[in-house]
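The complex appears here without one of its protein chains, the remainder shown in place.
Right, chain A next:
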Amino acid sequence: MAVPTPGSRLWAGDLTLAYDKRTVATDLSVAIPDGSFTVIIGPNACGKSTLLRALARMLKPRSGAVHLDGGVITALPSKEVARRLGLLPQSSIVPDGITVADLVSRGRYPHQRLMRQWSKADETAVAEAMRATHVTELADRIVDELSGGQRQRVWLAMALAQETPILLLDEPTTFLDISHQIEVLDLCADLHEAGRTMVAVLHDLNQACRYATHLIVMREGEIVAQGDPAEVVTPDLVRQVFDLRCEIIPDPQSGTPMVVPHCRRRITSPA
């Protein structure tokens, strides 16, 4: 039986996660350390996005429960949860012809009511979210006409405007080129430094090591290892989880672990 973990507002005990008849994970327990930048990583179809979706109450567990601030998350009022925990889903649909400012404003929904649609606090939160994500200059642009990197920053701004102390991100860098990936991750690191608990599903192990303060490594629906990336990521673990032989060297920029895969083919240098 899983027990509450001190220092974790968000934790899950004995989760069984399934889509229809396909079971993705059983007896999964995990705690998200408060104030951490937690990154969940693992091979394709290991259940990392499923776990994140369960933590964000998008997926109801078959058994077990996700707990937020001492209560079972699905039993708490949904709008109340939305003021504490935000989610940037893997894909969202941009409404036709919406401007950046309008889209970011929609992040205020959980703080609003029919007769309180736009308070001073809403205005400040939206302005602050746009400033933090560097989209203030784009405020009047149509979101559809932005580049992929700009659009992702706008979505992030919407999630920020929600002003939740915990923010979950489902593969926020997919579909972005490398410079925009770094831009988004740097932004996440800034948000983490500003005091938010961040949880992200990422694909790139090296990026995960560089940005995470807490790494959760998954394979086939199980958590194989978790902790500080510097202690967790070893050649053995990479072989066990990704079926990849590699060596680990310190990242020349950040000093964090960097995975260099072994060559399977002999590479001949050009003459």
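Following the convention adopted for this analysis, a residue touches a chain if its C-beta (ideal position, glycine included) is under 8 Å from a C-beta of that chain, and two chains touch if they have at least 3 such contacts; residues count from 1.
Keep in mind that, in the parts below, contacts and distances are computed from a predicted model.
J.: Looking at UniProt, which of "Response regulator", "Monovalent cation/H+ antiporter subunit D family protein", "ABC transporter permease" or "DNA ligase (ATP)" names the chain we cannot see?
T.: "ABC transporter permease"
J.: Specify the residue from the set A:Ser91, A:Ser179 or A:Gln253 that touches the hidden chain.
T.: Selected residue, touching the omitted chain: A:Ser91.
J.: Among A:Ala82, A:Val104, A:Val135 or A:Ile248, exactly one should touch the missing chain; which is it?
T.: Considering the complete complex, A:Ala82 is the one touching the chain left out.
J.: Out of A:Thr23, A:Ser63, A:Ser119 or A:Ser254, which residue would touch the omitted chain in the full complex?
T.: The missing chain is touched by A:Ser119.
J.: Give the residue, chosen from A:Pro110, A:Pro165 or A:Gly227, that touches the chain omitted from the document.
T.: A:Pro110
J.: Considering the whole complex, not just the chains shown, which residues of chain A touch the missing one?
T.: Contact residues on chain A toward the absent chain are 20, 53, 56-58, 77-83, 86-99, 102-103, 106-107, 109-110, 114-119, 159, 162.
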